[in-house]
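Report on one structure; see the data block that follows.
One protein chain omitted, others in place.
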Amino acid sequence: MDPIEIGLWVTGGLLVLVVIGMRVAFAAALAGLVGLFLIFWSKKGFDPEDIGWAVTVAAKTAGQVPHSKVASNALSLIPTFILIGYLAYYAGLTRALFEAAKKWLAWLPGGLAVSTVFATAGFAAVSGASVATAAVFARIAIPEMLKINYNKQFAAGVVAAGGTLASLIPPSAILVIYAIIVEQDVGKLLLAGFVPGAFSALVYGVLIVGIAVIFKSVGPPVGGFTWRERFAALPPALPILAVVIIIIFFVYNPFGEKAWGTPTEGGAIGAFIVFCMALYRGMRWKQLKAALLETAKLTVMIFSIIWGVLIYVRFLGFADLPGAFSDWITSLEMSPMLILICILLAYAVLGMFMDAIGMLLLTLPVVYPAVMALNGGEAVSAADSAFGMSGPMCAIWFGILVVKMAEFCLITPPIGLNCFVVAGVREDLTVQDVFKGVTPFFIADAVTIAGLIAFPQIVLWLPSLA
Amino acid sequence: TEWNVSVWGKRRAFTEHIEKLAELVSEKTGGEFTMNVSYGGLSKPKENLDGISIGAFEMAQFCAGYHRDKNRSITVLELPFLGVDNLAEEVAVSHAVYAHPAVAEEMAQWNARILMTSPMPQYNLVGTGDPRDTLDKMNGMRVRATGGIGEAFKAVGGVPTSVPAPEAYQAMESGVVDTVAFAQHAHLSFGTINQATWWTANLNPGTVNCPVVVNIDAYESLTDAEREALDSSIDESITHYLDNYGKLLAKWDEVLAEKNVQKVMISDAELENFRATAAGPIRDQWITDMSAQGLPAQELYDLLVSTLEKTRAGN
């Protein structure tokens, strides 16, 4: 067996392990360990005498990874972002946002639903996790919509779809993970998430207004808020604005001065502001301890996949499978754009059955180099490239596209997690209800993704300034 | 025989001797002995020595300042203001120190044998805003510098910060550091020159020492012909590296002009002051600390100085 063959066999074995329900993190690490062993043993011509040596070198090489690959400044953004999300509950930011959005936007047709979408988008700016966002708003927004006779299924769909925005709009753990795996600038990727996130929310909003205009029964407008009430609703939501501004300014200063620091520092300072707010709202050691334990658990879940997959990636480095896959992709007699769309469709299918973070971590080490090769390589200029953008810009663009695909997977059957969460929170709703209600938003997401492909400037404008 | 070679970043002047070595060895053995140079796929830069020790790959490059405690003896080459003027001198002093038994012994603990150095010119600063051309202005300066150079700036009140090289550009842009100390090729390949408004032409605070090592077992299990091909290619690889780097240095002034970067000359008085503050005390401290750990520190330092004198006398 040559290294490429070993790479293919081990990758096949990894898929089997994942399908039979082994925890993804450990399946990837085990595949990597076995792969490393085979690679080292093959160097000695599979001589039985060298088995011991190959096992030792493989174990020691794999055993480095859980320490060395996570000892990284950029990766510290992930626990910080998760912590922000947990603290945000205690800071009472969700209710404040929904109230503010309601007072400003509820006069529109389908007003409460539009308010919900923009409140979830706002909450996305302090929350790194889509599922948590959906759960919180299922509690706050659905009762209010039902009170004024919204269609039950539609109200649930709005929340499930709105919840997905958290992974695109920074802080986003998924964007950080993407940046680390593909070794691109974390700050630029975070910046790149803002506009597509807002664009996505806008498409949702337009869709809701359209539906509400056509089907009068869906959701009536709610008027009667005075300007005084509107402005009074803003201050409790202000910490969100502070976090957004801090994260932006720590990556890029729009006034042409130096940025305030690194994304790592920005995330941590944002967390500190939300922490102070939570203290002010009455959080004490008992609640903080609960938040820290939950943050630690969610963080270790994500990091286990990271180091597990990186053991597998270390093996791929020795087997050079990504190189072989890129060569194959670029040798296809198809237009690069068509291949890219096929790749995104494959993600849509895979995402039906897998968790977003696991899916991205498992596939990107092989898929990302291939996409970069399709565009003409890491160092290609915009003029010579297949997609009309330089290598680094293509990396950012593709990142936003796959993260949007991962969001999409949160609301598609059979395992759209956000839909299950919404149904779980509301006893009067079945999962089928939520899936039915969320269907119009598939169209919205398809429009968004098509828009991001047709107009890459939506993604690239902000990061290209920095 | 096929060797895996672990380096990092992308192909640049700093890795040209390794690429040349791979080419020569393959040529001389008629393709029997090949080297597979991997840019970051096999290990993290700071773990290259660990990988050699394990036997995961056969050859690797690393820099002494990344992890002083792993390679205490060769940090003598990173002391500030040694007075090394050019790359040929850097090669001479490095190889003399590498040949010292204390160095060989420390490397052998990692199952490593040093093959050659990756000579680098003096790490001069680039920065934005007003040039930091006096010690006063360096007080409180946040500078990307590692090892002995970092120590030197600390001695005059600077704040050394070790941003990983690929992030240096962003660290400058974001104000995490005010200035970056690099060799010229790194200012070019990591883009810090694009941020800069000035470059110190004559500060010459010191450099970083980055040897190329091989796994001892792998080296010893080469056939005689292969080992001969490897050993005999080192000088030629270094020569190729020096030629290539020389071309880069020759173009450096053009690059500065093109990017509109001011060449800052620091006055002799300020330089003398800097040396007095940084060079002597840091060297003495190093000798005291390392002797306490049982290394022949004074001997290593004297070897360096005498080699430098000999090299100069020879020219």
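So that you can tell them apart, the chains are marked A and B in the order they are listed, and the count of residues begins at 1 in each.
Throughout what follows, a residue touches a chain if its C-beta (ideal position, glycine included) is under 8 Å from a C-beta of that chain, and two chains touch if they have at least 3 such contacts.
Just so we're on the same page, contacts and distances are computed from a predicted model.
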Out of "Septum site-determining protein MinD", "Energy-coupling factor transport system substrate-specific component", "TRAP transporter small permease protein" or "Sulfur carrier protein ThiS", flag the one the UniProt entry gives for the chain missing from this complex. "TRAP transporter small permease protein"
Among shown chains, those touching the left-out chain: A, B
Of B:Thr1, B:Ser162 or B:Asn244, which one is in contact with the hidden chain? B:Ser162
Identify the residue among A:Thr295, A:Ser326 or A:Thr448 that touches the chain left out of the display. A:Thr295
Which of A:Leu17, A:Leu146 or A:Leu202 sits in contact with the chain that's absent? A:Leu17
Touching the absent chain in the whole complex: find that residue among A:Val222, A:Met354, A:Ala444 or A:Leu460. A:Met354
By the document's definition of touch, the residue of A:Ala125, A:Ile174, A:Met283 or A:Val438 touching the omitted chain is A:Met283
Please output the residues of subunit B touching the missing chain, sorted low to high. 46, 50, 53-54, 65-70, 140, 142, 146, 150, 159-163, 292-293
List every residue of subunit A that touches the chain not included in the displayed model. 17-27, 29-30, 33, 58-64, 66-68, 70-73, 75-76, 79-80, 82-83, 86, 89-90, 92, 95-96, 131-132, 135-136, 138-139, 260-261, 264-265, 267-269, 271-272, 275, 281-283, 286-287, 289-301, 303-307, 353-355, 357-358, 415, 417, 420-425, 431
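Just so we're on the same page, only the chains that are shown with their structure count from here on.
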Just the number, please: Cα centre separation of subunit A and subunit B in whole Å. 40
Complex contact set, residues of subunit A against subunit B: 40, 43, 53, 57, 60-61, 64, 68-69, 73, 183, 185, 187, 250-251, 258-262, 265, 314, 316-318, 320, 466
Subunit A contact footprint on subunit B (complex, rising order): 2, 4, 38, 40-44, 46-47, 50-51, 54-56, 164, 170-171, 173-176
